[in-house]
Every structure is written in structure tokens, then in C-alpha cells.
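Let me give you the structure first, and then I'll get to my questions.
All protein chains of the complex are present and in place, except for one that has been dropped.
Let's look at chain A:
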Amino acid sequence: MRHRKDTVKLSRTRSHRAALVSNMVTSLFKYERIKTTITKAMVIRRDAEHMISIAQKGTLAARRQVATVVKDQTVLRKLFDVIVPRMKDKKSGFISIVKLWPRHGDAALLAQMELFGAPAKVKPEEAEKKAKAAPKKKAEKKEEAPKAKKEKPEKKAASAKATADKAEKKEAKKAE
């Protein structure tokens, strides 16, 4: 029976797990948007949302309670002064998790965690680079880059097509 076994252990000892949660929650508040595995994301969401709920009280006691997990003073200040005011009309759903794709290396499904009301662009610098790169690019780079761009999507599309084709064939077989 697996009754009441709600703890995800993440293959870590209790103290290791607590340290991981502390670090990850701090990172989430610091960067507002973090990429991790889906399993860790689900574990960290619980603690992070709990911290925001406590922080919404805004009292000194609340601050000390949150400080046991968020050990970075600057991040703690940011949580109380920047993040919480943004969420004053919310009682839950402070964090959204979007599933991404399997990681190269161990095929663990990645996910992105994002605080409610986080700055819109993923990485402003990269967006700017993209915008600049498109019209201005040097002639040499221009020739090289688009080729590489084209090749990859084609390959991926081909494999996607292959799987789609297989699916169709199977369905056809079933129909027969």
C-alpha cells in the first residue's frame, strides 16, 4: 500500500533534500524564472508557494519564518518588497510550471518555473540580439547561419514525420 506516502525523496537524505529546496526556492525568487526537471519543479513549487503565502502576512515573525528557507538576505528583501506586493490579489497559483522537453544526457523531462508577473521577455539581451542579427548581420555570417538553421528543423521535422507516418500506418492496420 502506498497510503499517505506523499514525500518525494529525490534520492537524497533529509538534510540534502532540505538544502536543495532552500537553494532552489532562493534561486526561483532571485531569477523569477528557472529551468529544472519536472520532478524537482513539482517539489519546489510546494515550498515556494508556501513561502509566498507566509510572506504575504508581512510581519516580522513571517519574515523570520521565511528566512529559515530563503537564507539570502537580498533575496529575502526582494521577496517581501517586490514579489509579494505583485501578488497581493492572489491567494494561490503564484507559480506556473511549463513542461519543456527531455534533457540531453539523461532524458529527464525539463520544466520551467515562473513566478506570477515575472518580467515578460525570457532574456531581453537575446531578444535584442535576435532582432539585431536578422537585418544587420555580416555577409559571412549570414551565409553560414541560415544553412545551419535550416538543417536542424528539417531533420527534426523528418523524425517527427516518421513517427506521424508510423502512427497513421498503425491506425490503418487497426481499421483493417
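The rule is simple: a contact is a pair of C-beta atoms (placed from the backbone, for glycine too) under 8 Å apart; a residue touches a chain by one contact, two chains touch by 3 or more; residues count from 1.
What we mean here is this: contacts and distances are computed from a predicted model.
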Request  = Quick one: find the hidden chain's UniProt protein name among "cytochrome-c oxidase", "Large ribosomal subunit protein bL32", "3-oxoacyl-[acyl-carrier-protein] synthase 2" or "ABC transporter permease".
outcome  = "Large ribosomal subunit protein bL32"
Remark   = The one residue from A:57, A:86 or A:99 touching the chain left out of view is A:99
Request  = With the full complex in mind, choose from A:22, A:53 or A:112 the residue touching the hidden chain.
outcome  = A:112
Request  = Identify the residues of chain A touching the omitted chain, counting contacts across the whole complex.
outcome  = 35, 98-101, 112, 121-123, 126-127, 130, 145, 148-149, 152-153, 156-157, 160-161, 163-164, 166-167, 170
